[in-house]
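The complex is shown incomplete by one protein chain, all other protein chains being positioned as in the whole.
Up next, chain A:
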Amino acid sequence: MYKTKQLWTPLSSVFRGVLPTTCSLASFTANSQFPSLSSHRQSSSRVPPRYGLNFSPYSKFPLLRFCSQSAAKLDSTTKRCWNCVAPGSMPFLYCDSCRSIQPVDLSIDYFQIFGLEKKYEIEVDGLERKYKDWQKKLHPDLVHSKSEKEREYAAEQSARVIDAYRTLRKPLSRAIYILRLEGVDVDEEQTVSDPELLTEIMEIREAVEEAPDSQALNQIQSRMNEKLEETSDSFANAFQKRNFDEAVTCIQKMTYYQRASLCCSCNVIMGSATLRIEEMITTDV
C-alpha cells in the first residue's frame, strides 16, 4: 500500500520529472535539495580527514585543529572544537561543551552519523529518532543569532544529515551507498542485457499497464515488495561474502522492482484521479 511520507514521498521523484545526472528514482546521495557542498563531493568514496590551520572568529591566532602529539595518526578523537577547544570535547558534528556546530567532515560516513556499525542490515526504526535529535542541534533555523560561519556550518551539516537519513532509510540507496564506501560504484550508464531479468521485468511492466483496477495493482505491488526483500537479502549475503559483482546485480534487480512498485502506486493514483474527474464531469451537468 502506498503511504504518504513527509518530505520524502517517492512520488515526488516522479512528478519532478527529469532527475539530475544519475537519472534514478532511488534517493541517491547526489539527489539533495540543498545547495550544499557536501552532497557534490560524495563522489569520492573515501576522503582523508581534513586538517590544517583554521581561523576562529573568537581568537586572534590560528588554531591547529589536531593535537600535535598524534599528528601522524589522525582520528576524530583528536579533533578539537573550533570554538571552545575544550580538551577531549570530541565535537563530532556538534560540540556539546560550547554548543557550536562543527564544519562538515566528509571522512565521517553516514553510518557513523547515526552511530551505526557499517553493515548493510540496520535498525531502521531508530533512524528517525536519531535524525530528529540531530536536527534539534544542527538545523539552520536554530542558529539565527550565531555567526555567519556557524550558520553556514549549520546549513551544510543539516543537509548532510538529511542525505544520510534518506540514504540509510531505504534498502536500495543504502546498498548502493555501502558499496560505494567499498570503492565499488554501480555504473549507471552501462546497458543491462540479462534476458531472463529483462523478460521478467517486461512482463511485470506490461501487467502494471494492463491492470484492470487498483486491487490488481496492489497485488502486483506487494509481489514487488516481496521481491525487493528477497533481493535485499541476496545483496546482504553477497556483500558479506564480498562478492561485489553479485552485489551489483542485486542492486540492478532492486532498482527494477522498486521502479515497478512505483509505477503501481502511480497507476493507482492516476486511476482514482480519473474516476474523480469522471465523477465530476458527470455530476456537474
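Please note the rule applied: contacts are C-beta pairs under 8 Å (C-beta built on N, C-alpha and C of every residue); 3 or more make two chains touch, one makes a residue touch a chain; residues count from 1.
Rule of thumb we're sticking to: contacts and distances are computed from a predicted model.
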Note = Not-shown chain resolves in UniProt (candidates "Iron-sulfur cluster assembly protein", "glutathione transferase", "COP9 signalosome complex subunit 6" or "Regulator of G protein signaling 9b") to "Iron-sulfur cluster assembly protein"
Key: Residue of A:199, A:219 or A:243 in touch with the missing chain, whole complex considered   = A:199
Message = Can you say which of A:191, A:215 or A:282 touches the chain missing from this structure?
response = A:191
Ask   = Of the residues in chain A, which ones touch the absent chain?
value = 17-25, 186, 188-195, 197-199, 201-202, 205-206, 209, 251-252, 255-256, 258-260, 270
